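Showing just some of the chains, left in place.
Going by the order they are written in, the chains are A and B; count residues from 1 in each one.
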Amino acid sequence: MTNLGIGLIGYAFMGAAHSQAWRNAPRFFDLPLDPAMNVLCGRNAEAVQQAAKKLGWNETETDWRNLLQRDDVQLIDICTPGDSHAEIAIAALEAGKHVLCEKPLANTVPEAEAMAAAAAKAAASGIRSMVGFTYRRVPAIALARQLVAEGKVGTIRHVRAQYLQDWIVDPEAPLSWRLDKEKAGSGALGDIGAHIVDLTQYITGNRIAEVSGQLETFVKERPVAASHSGLSGEAGTERGPVTVDDAAIFLARFTDGALGVFEATRFATGRKNAIRIEINGSNGSLAFDFEDMNLLHYYDATEPAETAGFRRILATEPVHPYVAAWWPPGHLLGYEHGFTHQAVDLVNAIAEGKDPAPSFADGLQVQRVLAAVEDSSTSRQWQEIPE
Amino acid sequence: MTNLGIGLIGYAFMGAAHSQAWRNAPRFFDLPLDPAMNVLCGRNAEAVQQAAKKLGWNETETDWRNLLQRDDVQLIDICTPGDSHAEIAIAALEAGKHVLCEKPLANTVPEAEAMAAAAAKAAASGIRSMVGFTYRRVPAIALARQLVAEGKVGTIRHVRAQYLQDWIVDPEAPLSWRLDKEKAGSGALGDIGAHIVDLTQYITGNRIAEVSGQLETFVKERPVAASHSGLSGEAGTERGPVTVDDAAIFLARFTDGALGVFEATRFATGRKNAIRIEINGSNGSLAFDFEDMNLLHYYDATEPAETAGFRRILATEPVHPYVAAWWPPGHLLGYEHGFTHQAVDLVNAIAEGKDPAPSFADGLQVQRVLAAVEDSSTSRQWQEIPE
């Protein structure tokens, strides 16, 4: 089988998750290309070598530009903070490398526009690109999309979505790059709000047309992190300003007229990674909570009232998306499996010569929604999302 | 409308619940007879007068035998401890009064046999009797029965039932009459185990044929109660023996071959009144928990796997048993409503000249199951329940 050489940039939280995906995808799925974990890239030579050994990569680089020259790398997987996405992704596409880029696509709309343009140009030469809205590949979510597409929900009236975390409720939690606008672009809005914007548009098949939003930074100053990695870090004695939002709330109107209510926050005490989505339509409803990620709840309004009720679908049956490759019914999947499914879908798209979804254009559109929320928070008015 | 004069004996926990039923039944249901709260009976004259005023009864008696003489009493409602059930009920039936008797029907099988015989004899003269297995009248339970009768569950394979309370986990909780074999007959077995024996037989439409059981008294001595009422009481300094079981567990075989697993306990720390019943059949399953008493969970095995799942039926729709008389969908009913439904069903049966269910014969059969569990706990063998 032909190899698909992977060059992964970044080895923190997302780097580990993507490594797990590349490692396991071919063990459960029949792939048309064999993903080869060839090169891990990071700026600190010693650290990247340790990470490569741990995560199972063959070689390392300290300058991502070198990756673009290597013949053993056909796909660049970008797991760095958002401020470097545009530069790397555009260069990689121009160098003829397929690109998988973590979300949010970029820190600004202009960056995302440049990336989408580069992706469109590259696609003409058969170079593929994808943005990493991984949660689409949770089987229960993919099933939700499928049920909507099958008409089981009917005309959608309501979308309510929350992404609730609590990891910085403590005002002494240190500044990390995720609290720095330069690195991260935004806070809860771009980090987790981006996911529920993508997921609700994906599940409903509709786009958000306009928003009215509000951002808030509850804790405006924090200890400067002495060191950090992933979502944690240790506090130093110095303090610095938090330059991103702790929470974002917004109303939305979808193109088909549905009403949306969104909330993304890092201050929902006791909620660790609660992605909650509920869709109400003329024929039925769907509800999902990532804290029970193997479940999809489905209400069929055409049932007789005697036995109508939300069905607790344990999305672990072979007929459910992605599940047949794994374990018997009732043997649950976890967070990381979405990354494996993402790798599978991307490899298949590359082999089949098709553009995978979500595309950079999809990532750009999400970015425009996020920007409109920010604008609306300042203007205190509804903002339309440009087509 | 003709009055149906009620004479209620006992005014503690059950007396209050029955009073609430008689008070409210005609306010929500169209009854063919008008229940008149004529006489409350208790041994302590002052206490019974206070209770009558509080609970809304017109007059009082201190000797239940007087009730049998009164022309304004057509129905005797027995809410006393189990040791007096037989004497009162038989006398009442012989006096031509309809009888509603709290469960368990009696403290011993011979007593229950005498009661059932008296009830059968009285029925020939149009005198009705009923034993108070109230939980049958929770809408979600009645719906479960209905779905089984409609064949939605198919051949039943498994019955699992638990009645879990924790009100005497504390070894300093005082002795009450419910812990005294003379008064109560048995402990968890008769008080709450009786309910799940009745409910599972009611829902499945089958009877328990044999059992293997085990009784246990975890705390063998307790403070003697200085005073008591209902489920509470205050501890004195003296200590006395607990003469009933704290917990009862048993396996069962139903007449149709289904396997049953039962557990009744007052030592399930944190569970307050958790009646849990789950039925698995060839076509589907049902699950109920009284801690969410307005819900019935139903799995339809004939659904396609894509969308099969336990349906969370909120049993508050007008099509659900008893519900149309009450509030709009989603406006929950509570514990006491089962008593109201019991009163309704009894009044209707009396007016229609039909024998209501559960009959004293049903109560006797439950008593035989309980006795077999006790015997089995001693013999350490399976015990058959006589027909």
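Observations on the structure shown:
As a working rule, a residue touches a chain if its C-beta (ideal position, glycine included) is under 8 Å from a C-beta of that chain, and two chains touch if they have at least 3 such contacts.
Just so we're clear, the structure is a prediction, and the values are computed from it rather than from any experiment.
Here 2 copies sit in place, and the number of copies making up the whole complex of this structure is 4.
FYI, only the chains that are shown with their structure count from here on.
Within the complex, the subunit A residues that touch subunit B are 143, 146-147, 152, 297-298, 300, 304-314, 317-320.
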